[in-house]
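Missing here is one protein chain; the remaining ones are kept as they sit in the complex.
Going by the order they are written in, the chains are A and B; count residues from 1 in each one.
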Amino acid sequence: MKRVLVFLLPLVGFALLIGFLAVGLKRDPREIPSPFIGKPAPAFTLTQLQDQNKTFSPKDMLGKVWLLNVWASWCVSCREEHPVLLDFAKQNVVPIMGLNYKDGRKEGVDTLSQMGDPYQLSAFDADGRVGIDYGVYGVPETFVIDKQGVIRDKIIGVITPEIVTQKLLPLIKELNRA
Amino acid sequence: MRKFAVILIASLATYCAFPAFADEATPVATDPVLEEHVKAITEELRCLVCQNQTIADAHADLAIDLRNQVREKVKQGMSDQAIKDYMVQRYGDFVLYRPPVKSTTWLLWFGPFLLLLGGLVILMLRLRSRTTPDEMISESDLQRAAALLRASPESTKE
Partner (left out) sequence: MIPELGNFSVMLALCMALAQSILPITGSFTRNSRWMALARPAAAGQFVFVSFAFGCLIYAFVVNDFSVASVASNSNSTLPLYYRVAATWGGHEGSLLLWILMLAVWTFAVSLFSRQLPDETIARVLGVMGLISIGFLCFLLFTSNPFDRLLPAAADGQDLNPLLQDFGMIVHPPMLYMGYVGFSVAFSFAIAALLGGQLDSAWARWSRPWTLVAWMFLTLGIFMGSFWAYYELGWGGWWFWDAVENASFMPWLVGTALIHSLAVTEKRGSFKNWTVLLAIIAFSLSLLGTFLVRSGVLTSVHAFATDPRRGLYILIFLAIVIGGSLSLYAWRAPKVGLGGKFSLFSRESTLLVNNVLLLTAAATVFLGTLYPLFLDALNLGKISVGPPYFETVFVPLMLPVLLLIAVGPFVRWKSAPFADVAKRLRWIALATLIFAVIAWMSFAPSAMVVMGVAFCAWILLATASHVLERLRHAPAGTSLWRRIRSQPRSYWGMIVAHAGVGIFVLGVTMVKGTETSNDVNMRVGDTTSVGEYVFRFNDLQQVSGPNYTAMRGTFEVTHNGSKVATMTPEKRVFTVQRMPMTDAAIDRGFARDLYISLGEPAENGSWVVRVQHKPFVSWIWGGCIIIAFGGFLAASDRRYRLKARKRAQDVASAVAINAPA
């Protein structure tokens, strides 16, 4: 009897493997979750894109739930999500702050005046240091930050209307209640 | 004499044909030792944009930025481990090509050696149990075998 069980081992091992592979099919191996979820948003002080005499820092937003959207004038996908952000900003659910990543000041300002400005303001991250501090690896990315300044979620890639209704709105509602 | 003159003039002409400032090429890196150190670190880090290259090799903007950051930190005297921790803090374990040894990766790091040990042990045990000496064949069995062989028809030889 024991002998027969030994011969079943390869089959059992294989069944396990198939299970893992089946689950793996639904995952995206390229997507990297953020290690910051549940951790405080890294501190920084940057000049504002449209007014270099003013600065912006996450601690300015303590007590509020807010979004930090990383964008750039050279980013093609950002243009795709821009109208969605404009719509969302009009709903006045949550302040949206931009992080203008590795861009030229003039190009950034021009893009906003051409395409509309959903942001209350944009911080100007010319050399991308703040982006690296936030673990940005592709543009666009959006962080949801709560009243205590803790990052609660990171959306990688273009924000679609579905993401707004299914992910952002419920989360923001929940965080606002806290 | 004439031959010598020809050679002399020819070599002078060749020499003059090259730009006056031709000389030993300058290394890309200003400090080769530092660069070796940076390379050793960045070769173990994964580029998150072109995910199949190291940060040492990749051409993506982010990779260049991170290489520069590593270079700065090495100059500042940060330890290799601290630099790697810096990267992991921002990008997670995914950025390390050498997976960290933690409870979720014990199987990965120690599994192969355990498997080898286990395999060899099982092998030894099974071999031991099989090497029983050939049983002594009884005399009556031998005679039975001989009789059977005599009785059967000639079989074709192998």
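In the analysis below, a residue touches a chain if its C-beta (ideal position, glycine included) is under 8 Å from a C-beta of that chain, and two chains touch if they have at least 3 such contacts.
What you see is a predicted model; the values in this text were computed from it and never measured.
Against the chain not shown here, chain A presents residues 3-4, 7-8, 10-11, 14-15, 18, 20-27, 29-33. Residues of chain B that touch the chain left out of the display are 18-19, 21-29, 44, 46, 51-52, 54, 57, 92-100, 104-105, 107-109, 111-113, 115-116, 119-120, 123-124, 127-128, 130-132, 134, 156.
Note that only the chains that are shown with their structure count from here on.
Per-chain CA centroids place chain A at a distance of 35 Å from chain B. Chain A makes touch with chain B in their complex at residues 30, 32-35, 102, 127-128, 132-135, 137-138. Remark: chain B residues 48-49, 51, 61-62, 65-66, 69, 88-92, 94 touch chain A in the complex.
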